[in-house]
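The complex is shown incomplete by one protein chain, all other protein chains being positioned as in the whole.
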Amino acid sequence: MATRAGGARDTQRTARAARQAAAPAEGRPSALLGRDGKVELYYYMRLTRSLEERLVNLYRQTKVVGGLFRSLGQEADAVGSAYALDRGKGDILSPLIRNLGSMLVQGARPVEILRQYMAKGDSPTRGRELNIHYGDLARGFIGQISHLGDMVPVMAGVTLSFKMRGERRVGLVYVGDGATSTAAFHEGINLAAVQRCPLVVIVENNGYAYSTPLARQTAVSELRDKALAYGIPGIRADGNDVLATYDVTKQAVERARRGDGVTLIELVTYRRKGHAEHDNQSYVPEGEIERWETTNDPIDRYVRELLEADRVPPGELSAIDERVRDEIDRATAEAEAAPLPEPEDSLVGVYSDPPAMEALWYKASMVDRPARERAAARGGSDG
Amino acid sequence: MATRAGGARDTQRTARAARQAAAPAEGRPSALLGRDGKVELYYYMRLTRSLEERLVNLYRQTKVVGGLFRSLGQEADAVGSAYALDRGKGDILSPLIRNLGSMLVQGARPVEILRQYMAKGDSPTRGRELNIHYGDLARGFIGQISHLGDMVPVMAGVTLSFKMRGERRVGLVYVGDGATSTAAFHEGINLAAVQRCPLVVIVENNGYAYSTPLARQTAVSELRDKALAYGIPGIRADGNDVLATYDVTKQAVERARRGDGVTLIELVTYRRKGHAEHDNQSYVPEGEIERWETTNDPIDRYVRELLEADRVPPGELSAIDERVRDEIDRATAEAEAAPLPEPEDSLVGVYSDPPAMEALWYKASMVDRPARERAAARGGSDG
Amino acid sequence: MAEITYLEAIRQALFEEMERDENVFCLGEDIGVYGGAFKVTDGLLARFGEQRVIDTPISEAAIVGAAAGAAHMGMRPVAEMQFIDFISVAYDMLTNYVATSRYRAGLPCPIVVRGPSGGYVRGGPFHSQNPEAAFLHTPGLKIVYPATASDAKGLLKAAIRDDDPVLYFEHKFLYRRVKEVVPDGDHVVPIGEARLAREGTDLSIITYAACVWKALEAAEQLEKEDGLSVEVLDLRSLLPMDDAAIIATVRKTNRALIVHEDTRTGGVAGEITARINEQAFEWLDAPLLRVTAADVPLPYSPPLEDYVLPQTADIVAVARRLAAY
Partner (left out) sequence: MAEITYLEAIRQALFEEMERDENVFCLGEDIGVYGGAFKVTDGLLARFGEQRVIDTPISEAAIVGAAAGAAHMGMRPVAEMQFIDFISVAYDMLTNYVATSRYRAGLPCPIVVRGPSGGYVRGGPFHSQNPEAAFLHTPGLKIVYPATASDAKGLLKAAIRDDDPVLYFEHKFLYRRVKEVVPDGDHVVPIGEARLAREGTDLSIITYAACVWKALEAAEQLEKEDGLSVEVLDLRSLLPMDDAAIIATVRKTNRALIVHEDTRTGGVAGEITARINEQAFEWLDAPLLRVTAADVPLPYSPPLEDYVLPQTADIVAVARRLAAY
């Protein structure tokens, strides 16, 4: 019946071959991490969790402006995957709302996160954008916007430019299970695949998109199968195993760096908190959250591994916890002390030229600044 | 490495199972078509080709307003797939630009097509839309818009309503190879899949999207693999074999009617003419077109099959050719005689209420109608 | 009869219309089990079941497209955008497919697309948008944007019953802040009719949505402090626009300011200015002035958002200028 090719079997063979090409080889990359690297992974996971816990406190004190988004129970997938990038080589990632950990790995500072959440004038976006929506090219992360999926085409373009210029840099973009249904995800990953851009797409499957379980999002049961539509390898790994996450990502990153194109990685994890703090998760089947908490917490699992397999002394880990606490305390004090932005800063930087929009003439009466007198004096006439 | 399920093999098994479920069974549905049915398939293919040839003549005489789009060499896939629907049951299809044949099967009349192309006032869209962009719910076809992919969500909604109301009707939507890259294709087919809508998606792989070959459109080599991302069966068949096309579509249609959801069918064919008449196909490798023309013309192939396997006397087929010519001659005369629309009809029917937009006051001076005097007399004041 | 909130008014309209007509159904993200991000569809799933309250994938283009397809078949879909900001993903479907359907194909497309809109809520640039200006420009669509609980209910009912596509923008700042007793029975507010929110003789404020309340506050203050009699016209419908009501108030007071929360350039106020200019030029004793957001993406930090969005004090300042002109 099929004319131009030989039917179902060929396709499956291709798909299988693609998977094998990217499947972890005998020697796991994480074997080369060394003790320091392994401990550092712990540090970033702990920093993520503790920083979010601090944010919960601040949220309850109504010091957070807007919603609060948690990655409780998902710290391993963000940290392990970001750690697989090479910051020295100029790799770049674009996180999603539950990838605070990946930003910390790239060098985002707790005080920045706190200022963002508190809408401070010296926050990285000067109070313009919320929560972890910010970036820094120099440190290798680009801020997301709210519209899900949109960062996939953007990162396709970032990595297209690496390819065009012959730079051996790699990009990594995160999407949630829900975001795989978006228009932008599809157009972006397909373009990247056909252009063989050096891009890794992490699909963080945490079981839910807001209240919507995976089964209502898509008819596939494993999100790695989304890769099959784009002719790229699709890998699935345990997102709550930080080393496994590191391993699969590292292999995909190196594959991209070699010029072999895009890999999609599904990291299986679980969203233990609601979509945001206000969400009471009434839609979650009883016992599900507790099961993940007690049997599959990524930090607990990793601590056991460090203590048992790597024989890290417990004191070393609690010293890290201490250091993290200190860091966050200092950052909190610093962030809380910072002022909110000046109203008129809102007019600055829409364009490169002019550097600021002219204030609407009637606003002059509200903020008492000499610079505005002129505009006010003109009367109802300068639009 | 995979926690929630067992790795690559499971997925492949699922995919294979899905394919087998929809693969043609021993008894081909076309075996039940009977002689009349088989001859009717020939009639529609011939009608498609001859009607387009007439349009080429009219185009050269500059009687066609706008571009002309051919389906030369693709008649089988449109006719065979549409023929698999059950018009008596209220099935509905939405064609694309190369699916004139599918509309003819649903009862579109040559005179309508000719009037559309000549922008006549009594064309189905009263001169508002071009070429084959029109529909008729009563006859079971919905007109496309130019924006590729957009009909997929629309047909998802059409078939969702069948499901909601418990109607045993089926929908069928055509997209080209190029249109699989669109946002709307992705969002629409995924929604239909997860809702198990009674929808058949035909991907007409004719090798090109305008000048862009498949290899620049997507990194998959077989478009049926797009189905794997949506958890639905993906079938591939020879689109130049009208009976094979009928068979796979019929099975997918019955599957949909049973409530088993969406099937994606890739029909492999070839676009022997340019994107539109003006396109000189300079980008096509030498000999490719001739090869398809001489060795794989769907009408030639079917004629041989009818003459040899079904022992249809040649005279019966030439009588059909004759009948088609007559029909088209009459339709041409009728269409040519029809007047262009009245200018002011352009204002009618944007909304149900008001039934027409008010004419801009200054247009009154151009069309000399008493009804407009009033508006003109009002002066420059009624917007 | 108890007071109900603007949000509850919307919920009631959905409920009553779904009771009235079995062809009415809802689709959108998290509208079923969860009852919607703002709980607007709370209780619908329990009452009407999964077939009529459909949780969709995150696919705004498909939500709108599927609504259109179902509408062709006689259904009356109400599609929710979780935040109206995401309607941008469905921009093609709405402007090209939905809006032209009747005109180009004679195919009715009676859908409602609704969702939480507007700012003053510290939502930042992607959870505060006012998308009306982007669609005002599309023949074939209708647009409503209510300011009161009664209008929220009555306009949603009218939108669902309308034979053409209606964009129904609901202001999330008003959801729980605005309450009133809504008329009993089958309360329907016709699309295309403005509402005189306050009578006055010295000048007119033409506005809609959350700014209606700021205009009323300003009018109050201007009356008290300046002895000015200010008329406030709440447009409610933006497409079609109630030209008669706009012209009537301008011819009455001879001075008008136009207030909207949306950014200035290319905003709805321009269109209103053009219409007044064409139809009441001789009645104008002063230029038409606009009070709007500044032309920037809406920032999130309170001092920034407050500065960018129109405030009561701005309206007062401009009204004084206008009165003194």
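Every chain is named by a letter (A, B and C) in the order it is written, and numbering of its residues begins at 1.
The rule is short, and it goes like this: a residue touches a chain if its C-beta (ideal position, glycine included) is under 8 Å from a C-beta of that chain, and two chains touch if they have at least 3 such contacts.
Note that this is a predicted model, so its numbers are computed, not measured.
Note on the chain not shown: across the whole complex it touches A, B, C. Of the candidate positions B:T218, B:T263 or B:T332, contact with the hidden chain is made by B:T218. Of B:R28, B:K63 or B:H147, it is B:H147 that touches the chain left out of the display.
The residue touching the chain not shown here, chosen from A:G135, A:P198, A:P298 or A:P343, is A:G135. Listed residues A:V39, A:L58, A:A276 or A:V350: the one in touch with the omitted chain is A:V350. Across the interface with the omitted chain, chain B contributes residues 65-66, 119-121, 123, 126-130, 133, 145-149, 178-179, 181-184, 209-212, 216-218, 282-283, 340-347, 350, 357, 359-360, 362-363, 365-367, 379-381, 383. In the full complex, chain A touches the hidden chain at residues 125, 128-129, 133-135, 137, 142-143, 145-147, 150, 152-162, 164, 183-184, 187-188, 190-191, 194-195, 349-353, 357, 380-383. Contact between chain C and the absent chain runs through residues 85, 88-89, 91-92, 95-96, 99-100, 103-104, 125-126, 133-140, 239, 241, 262-263, 265-274, 277-278, 281, 284, 286-290, 295-297, 299.
Just so we're on the same page, only the chains that are shown with their structure count from here on.
Note: the chain lying farthest from chain C is B, by mean C-alpha position. Chain geometry summary: the mean Cα position of chain A and that of chain B are 42 Å apart.
Chain C has its Cα centroid 35 Å from the Cα centroid of chain A. Chain contacts: chain A has residues 181-184, 216-218 touching two or more partner chains. Within chain C, the positions touching two or more other chains are listed as 56-57, 59-61, 89.
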